[in-house]
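Note that this complex is displayed minus one protein chain, with the remaining chains in position.
Per-chain numbering from 1; labels A and B assigned in written order.
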Amino acid sequence: MSLPIVDAVNEQYDSSTEPLLQIRDLEVGFQTQRGIVPAVRGVDLTLYPGQTLAIVGESGSGKSTTAQSIIDLLPGTGKVTGGQILFEGRDLTTLSAREIQEVRGNLIGYVPQDPMSNLNPVWSIGFQVEEAIKANNIAQGKEARLRTIQVLQEAGLSDAGDRLKQFPHQFSGGMRQRVLIGIGLSSRPKLLIADEPTSALDVTVQRQILDHLATLTRDYGTSVLFITHDLGLAAERAEQLVVMYQGKVVESGPSQEILANPQHPYTQRLVAAAPSLASRRIQAVKQNDSADTEIFAKGAIDTTLLERAAEREHAAPAKDLISVRNVSKVYRIRKQGFRTDELKAVNDVSFGVQKGTTTAIVGESGSGKSTVAKLLLQLESITSGTIEFDGQDIAGLRGSELLKFRRRVQPVFQDPYGSLDPQYSVGNTIAEPLLAHKVGSARERQTRVLELLDQVSLPASTRYRYPSELSGGQRQRIAIARALALKPDVLVLDEAVSALDVLVQGQILNLLTELQTELGLTYLFITHDLAVVRLVADNVCVMRKGQIIEAATTDEVFDNPRETYTQDLLAAIPGGNFEFGR
Amino acid sequence: MPNKKYASQGHYVAPLEDTPVAPIDKLDESQKARSTWADAWESMRRRPTFWISSVLIVLIVVVALFPGLFTSVSPDKNCLLANSNGGGEPGHPLGFTRQGCDVYARLIFGTQASVTVGLLATLLVTIVGIVIGALAGYYGGLLDSLVSRLGDIFFAIPTVLGAIVLMSVLPSRTPVTVALVLSIFAWPQIARIMRGAVLSAKNSDYVMASVALGVSRFKILLRHVVPNAIAPVIVIATVSLGTFIVAESTLSFLGIGLPPSVMSWGNDIGQARTSIRTSPQTLLYPAAALSLTVLSFLMLGDVVRDALDPKARARR
Partner (left out) sequence: MLWYAGKRILQMIPVFFGATFLIYFMVFSLPGDPIAALFGDRPPAPGVIAQIRAEYNLDKPFIVQYFLYIGGLFQGDLGTTYSGRPVSDVMASAFPITARLALLALVFEAFAGILVGLIAGLRKGKWFDASALVVSLLLISVPTFVIGFVLQYVFGIQLGWFRPTVSGDAPWSELVLPAIVLASVSFAYIVRLTRASVADNLNADFVRTATAKGLSRRRVVTVHVLRNSLVPVVTYLGVDLGSLMVGAIVTEGIFNINGVGGTVYRAVTLGEGPTVVSFIAVMVIVFVVANLLVDLLYAALDPRIRYAK
């Protein structure tokens, strides 16, 4: 059950070894017009040579700020306002600009979060790696070039020699992250700070890269300070955990101990909400009692919800509400010159969805899963094949027929920041579908808006607010309320919870499950996250390169995956092998 | 509860009093709700530059509309050659032009021509640019290709160069014709900006959501796309008002803008060039009036841009 890296015994680091990094009472603040706003408030942590320590927290917990303050990478207005950062006994907060420059890269490497924005688009890959090697005096001249190739090869780019002159936009996300890891490790630093190094990547790529990183750091004896929002990932990759919340450390210690026996209520929440493989489908029991609100307050996926078995799954198969048959979607892509290339985004896909159930379509980026959603929503036209909704072919729908269809099938999109018009108040946003379909009088629409806000557990006053004033989770609730306004039969949820912090994600999943039971909704759930699939779906279709390679009930797929690709996906779920203390 | 330990890696749990756990994702109801425009206003209102430029602009517009309120001296009658290039004296604070007319009176009466050209040209290019840019960006296809290529052609002729050619063959020269001529060559800039902004707004999720909700295409353009794409156009329009005024004065200075019978700052500056050695006031005062007007619009444009810039908003 335990992983080799975690096996590295804890007792090894007793008082006889000097810690590599010690952060004591660190305070960091950001200067604003209203004075200094604290972001990190008294953080302590200790890291020994060769050890891996993970800081876990949600967005805004101060985890990245803590990491950045170590080598003075804080953005413009940020400042260390108190405490010490001792690296090999030297306080880094007191160093001059010149001295800290010697530490950066040389003694402490850094791997940033987003591979898309962290390489300079106007310089070649080779230039950007070589620059780091020269700056840290690892090698000069011709040797630097050879070393560059070596660094990139070690980072997993086997054809590095041929690709030195290429530019970042010619590399995939995973490749760029390998380049960044290569840069971070190029001078064999004693400490590597890895700030969410894989959160922008697909799970299978993420696994490969993290495995590779673990091997390299073990070979070099590098300590790793790992920043992540994913408790499962943290536990799998680090011996030591530091859980941060609102700028403070709420709990720290050996990973296994914390997972098995979380003490602080916040850690308990996190552990409970982590969608591990052990959890079963959330079954929303119709509860009108007070336990309902209790769940929201706790935000975790309550185990009592998980218990009821789904009778529906065993009931006689009813007629499909949605039936997708041999559907393909071909895009024409303009290449250099006047040639065009055909891209089969969706290739001969068939599946059915029964009323009142949840079907998940799972796949990595580029698998065609979102295109399926757009085809079903009639946002893109089908190239060949048919999609029937309630016995009617949707491809030919026009005018009022199409409107009628739109009333019954509603979307919720991934990006809670992009799917609401920033110029529209929440009330107007939710009322928009009612207005478009000319439902009710102005007064009736107002009443319906209040009703919907209540359904998604937001106070009535929310209707006067604008999207920029709301959090991601709150915006996603608004998007759900808008989708529900016309009392649809089907919701197409395109990565609807992927951008949210884990606790908020759990809360929204609970809400969706409840709404399904209450309103008899049918869900098509598009996601890349298999762990979430198990919580909500009855059936799963696994997509790869435009095709459905495996389709079965959720339990079948998870307990008995037939395709190797599905097995890989399952194995790549971080923390999948852990027993979470519940 | 374990004590706070520095150098240890044992299981540490923060005291609950220190780290209370808040409810997840609770809406902060204490803050006042504000739209993006209200937000922009809120930030503009705090800037002294905004008030300075606004007050100046209002003043300039009032002068343009009611020049008689500001002087009782006639700008072009009763000019005595005896006063030619004379300095300031009581009743004529800024002195006299070469023709012996009152500089101050000409300054006041010249406002109208410059402001008319600036406002009219800005209004024209903004309306034309917004409509053409929005339609081209939103509907795309052949319309977009045609409009974009046409825009490229007009864009290839620098505004004032084109205006010089066109003005030199036009039989009538009034502030309206000057504004028209400038707009003919200046609309592609606004149209390009609008098209770009519309393209990015069009591909946003909220537009896709509206399509899926069943809102009609044209209504989406009016309700969602245009309101979200208009901010950069407003900024450019404010700034271009100033550049149109400069362009008019350049044309008048070259002698092909407004005819000498129309009082304008550009004409007066052009005529004063021969007297700059003996009486610099005849050149400097109208130049100062012109620059102050342009400066007001530039400053306003800066403030508006800062207020509408999403990046600046995020930093606040």
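Everything that follows uses one rule, which is that contacts are C-beta pairs under 8 Å (C-beta built on N, C-alpha and C of every residue); 3 or more make two chains touch, one makes a residue touch a chain.
A quick note: this is a predicted structure, and the numbers were derived from the prediction, not measured.
Undergrad: Which of A:L73, A:A144 or A:A552 touches the chain that is not shown?
TA: Counting the whole complex, the residue in contact with the absent chain is A:L73.
Undergrad: One chain isn't shown here. Among A:I36, A:L95 or A:A135, which residue touches it?
TA: The single option touching the absent chain is A:A135.
Undergrad: May I ask you to list the residues on chain B that touch the chain which is not drawn?
TA: Touching the chain left out of view, chain B contributes residues 149-150, 152-154, 156-162, 164-166, 168-171, 242, 246, 249-250, 253-256, 269-270, 273, 276-277, 280, 283, 287, 290-292, 294-295, 298-299, 302, 311.
Undergrad: Since one chain isn't shown, list which residues of chain A touch it in the complete complex.
TA: So the residues of chain A touching the missing chain come out as 71, 73, 75-76, 97, 101-106, 109-110, 112, 114, 117-124, 131-132, 135-136, 167, 169-170, 180, 183-184, 187, 334-337.
In the analysis below, only the chains that are shown with their structure count from here on.
Undergrad: Using the touch definition up top, name the residues of chain B that touch chain A in the complex.
TA: My answer: residues 4-14, 16, 18-19, 21-25, 27, 29, 31, 33-37, 39, 204-206, 208-216, 219, 224, 227-228, 313, 316.
Undergrad: In the complex, go through chain A and note every residue touching chain B.
TA: Where chain A meets chain B, its residues are 10, 13, 15, 19, 22, 24, 33, 44, 46, 48, 240, 245-246, 248-254, 257-258, 263-266, 269, 296-297, 299, 377-379, 402-403, 406-407, 409-411, 413-415, 418-425, 432-433, 436-437, 458-459, 461-462, 464-466, 468-471, 473-474, 479, 482, 486, 503-504, 507.
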